[in-house]
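Shown here: the complex without one of its protein chains, the others still in place.
Chains here go by letter, A, B and C, matching the order in which they are written, and residues are numbered from 1 within each.
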Amino acid sequence: MGLREVLLAVFAFGALAFALAVVSTRNTVYAALEFVAHLLCLAALYCLLDAPLLGVLQVMVYAGAIMVLFLFAVMMLDIQETGRESAFQGPGQVAGALLLAALLFALLVFGADRFPAAALAPAAAPGAPGVGADNVVRVARALFERGALVFEAVGVLLLTAVVAVMVMAKRRLEN
Amino acid sequence: MHTALDSLNAAMSAHPLLVQALAAVAKTVFMMTVVMLIGGLILSWVERKQSAIMQDRIGANRAAILGVRAWGLFHNLADAAKGILKEDFIPPDANPFLHTLAPFLAVSTAVVAFAVLPFGGTVHLWGQSVDLTIAPLPIGILFVWAMMGMGVYGVVLAGYVSNNKFSLLGCLRATAQVISYEVATGLTVLGALLFYRSLDFRDMVAWQMGHNLGQVPFLGHLPDLGAVLAHIPAWGVFLQPLGFVLFFTATIVEMTRIPFDLPEGESEIIGYNIEYSGMKFMIFMMSEFVESLLFAWVIVLVFFGGWSLPGLHLGDGVAVLFGHALPYASGVALEAAAMALKIVFFLWFQMLVRWSLPRFRYDQIMHLGWKIMLPLALANLAVTGVLGVLAR
Amino acid sequence: MAFTVTVMGLLIFAAAVAANFAGMILTSTILGPKRRNSVKDQPFECGSLPVGPTHTRFHIRFYLTAILFLIFDIEVVFLYPFITILRPELGVTGLWIMGAFLAVLVFGLAYEWRRGGMEWD
Partner (left out) sequence: MFGVGFFLALAFALFAVGAFGVLTRRDPLVMFMCIEMMFNSGNLALVALSRYLGLASGHALVFFVVAVAAAEVAVGLGIIIAIFRTEKDVNVDHLSELKG
């Protein structure tokens, strides 16, 4: 087992452990911080899977912007005190969800079993996003040569989001 | 003696990973020393002396060891001792772990960003090529931005866990200010990256060393100037003067120094760190100095040619300075000195700005960021992009 | 090999940074005196007694700023890979692609500007 395998194991375990922590923590701020840690583990996994650009995208956008928005929302709602006694649904619902999650996981693991165990394509495969300096260039080609139309659609979606948030905030701005 | 050296050489040649591991440790020690010395000790001394010079005072000069005052240099050691020995106050309602985590995050994210900053090219040791960068990632500059983004958590946590409404308001203002200018910071370097075509700092420096202004697409086409421009190195600042000015301004806001120091406002406003004392408070202050070194370094790499020195060419074991051959080692030393001098210049320039300008009002900062810098950065990018593509 | 070396360097550096600053903070926590009293434990509000709840609600503008930042951060992240292939490969087509995208986002910025989402006082 080389350094790479050890790191993969550590970050995979970290991602799963922090995910479980998010689900089981009562305090919303702690849950948000654990989610950030979960995201950082995922970013490290992306880097180990030869996708450093996605790893840094994950940290910049998810951890650096989306989660900051979450923390702002937590502070705006001031839910440190409320929700303490009723963080979870009733026991029946929890048991049902647990069963469903276990079933889902079992089903999907069964499906994943059909992939050859150790087969990750060599990074030098034609068209593959290699880990070197051309990683960015290859992803950029996939984004802007074949995905140009989707890219424009994403732009329109972001515009919609800005307009929607402005409309929601309008009443409060006028007060 | 000879035999010991020989056996060392043999051992090193036989274990390439050992060479790299030792090199990694050496690079880490070097970088930590630089950051702690400059960010932790020297910059706060320079700050005192620079302000004293500009205000016609003498500045800090009393701290002495055995009567030696050394121009006040020992004040920083006295500060460090005081920081360690002060009471570490944790508000009774605050979570001690998170209260401690906040300053730790604020400074360590900024320092980890140094991992992608090169301090030289590549050297060869025992048949191994060793990059003079701790982590030569292909997405270097984005790594710095990502770490800056993570630094926000230190501020948010400090404000939130302190259980003080002024801390909370201070942290909101600080966060809003820093994230507003992260967009401007990210947009203003893009014009220069259009030429470098890489997100790796080493490629950026290599491009600036390998080109002159005569070879730049739209400048090189101007018939009369071509001959003159061929003597000027193609540094980012010549390609992107507006981009450089905007970037420099945005970085000063990012590190929340005067004239944009609303988050802590030393004299009258109370900010996100009011419930901090002793070493933790000093660490918040130190993170500002660390960021100022970080940005000076990035500016030199992106806009001022990194370690390149006009007229100096390093080839395969030979150095040529304006046509005169030099020993290779002195060429390398010249490059290192050029890099260090450029960084020191920008650190000094940041100090100059800090002590020259009065503080902005909060609405003025937000206005400047969103209504002036962002449109200007977008316009700069659009013009550069169109010219760069059409004059291909 | 190159990959392992990069990761190893980053990890060694990160560990050194973490150990350094954790050491600095812990040393001061251990060495510093601890003398608490009820006045010192009060939230610091410039000498006056604390008034009202700690977690005051704040203005929606902070949230709007964070939203704008999120949207433009996405745009910046798209621009970085784009700029690396604009000149050698995409050319004029690339200008149209990014021009349309930026125009849409600048429209959003202008909308928020006009509706007063960026007014601070």
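As a working rule, contacts are C-beta pairs under 8 Å (C-beta built on N, C-alpha and C of every residue); 3 or more make two chains touch, one makes a residue touch a chain.
Values in this document were obtained by computation on a predicted structure and should not be read as measured data.
**Student:** Please provide the labels of all shown chains that the missing chain touches.
**Tutor:** Hidden chain contacts in the full assembly come out as A, C.
**Student:** Could I get the residues of chain C that touch the absent chain, sorted low to high?
**Tutor:** 57, 63, 67, 70-71, 73-74, 77-78
**Student:** By the contact criterion defined above, which parts of chain A meet the unshown chain? Give residue numbers in ascending order.
**Tutor:** 5, 8-9, 12, 15-16, 19-20, 22-23, 25, 28, 31-32, 35, 38-39, 42, 45-46, 49-51, 53-54, 57-58, 61-62, 65-66, 69-70, 73-74, 76-77, 79, 82-83, 86-89, 93-94, 96-98, 100-102, 104-105, 108-109, 111-113, 115-123, 125-129, 138-139, 141-143, 146-147, 150-151, 154, 157-158, 160-162, 164-165, 168-169
One rule holds for everything that comes next: only the chains that are shown with their structure count from here on.
**Student:** Please classify the inter-chain touch graph. Allowed labels: line, ring, star, complete, other.
**Tutor:** Basically all the chains touch each other, so complete.
**Student:** How many angstrom lie between the centres of chain A and chain B, each centre taken as the mean Cα position?
**Tutor:** Chain A and chain B have C-alpha centres separated by 29 Å.
**Student:** In angstrom, rounded to a whole number, how far apart do the mean CA points of chain A and chain C lie?
**Tutor:** Centre separation, chain A to chain C: 17 Å.
**Student:** What are the residues of chain B that contact at least two other chains?
**Tutor:** 137, 142, 168, 172, 175, 179, 182, 198-199
**Student:** What residues in chain A touch two or more of the other chains?
**Tutor:** Residues 53, 57, 60, 64-65, 68, 72, 75, 131-132, 136 of chain A touch two or more partner chains.
**Student:** Which bits of chain C are touching chain A when the two form their complex?
**Tutor:** Where chain C meets chain A, its residues are 2-4, 7-8, 55, 57-58, 60-64, 66-71, 73-75, 77-78, 80-82, 84-85, 89-90, 94, 97, 100-101, 104-105, 107-109, 111-112, 115-117.
**Student:** Can you list the chain B residues touching chain A in their complex?
**Tutor:** That would be residues 98, 137-139, 142-143, 145-150, 152-153, 156-157, 160, 168, 172, 175, 179, 182, 198-200, 203 of chain B.
**Student:** For a test of understanding, state which residues of chain A touch chain C in their complex under the given definition.
**Tutor:** Touch list, chain A to chain C: 2-4, 7, 47-48, 53, 57, 60-61, 64-66, 68-69, 72-73, 75-76, 78, 80, 131-132, 136-137, 139-141, 143-145, 148, 151-152, 155-156, 158-159, 161-163, 165-166, 169-170, 172-173.
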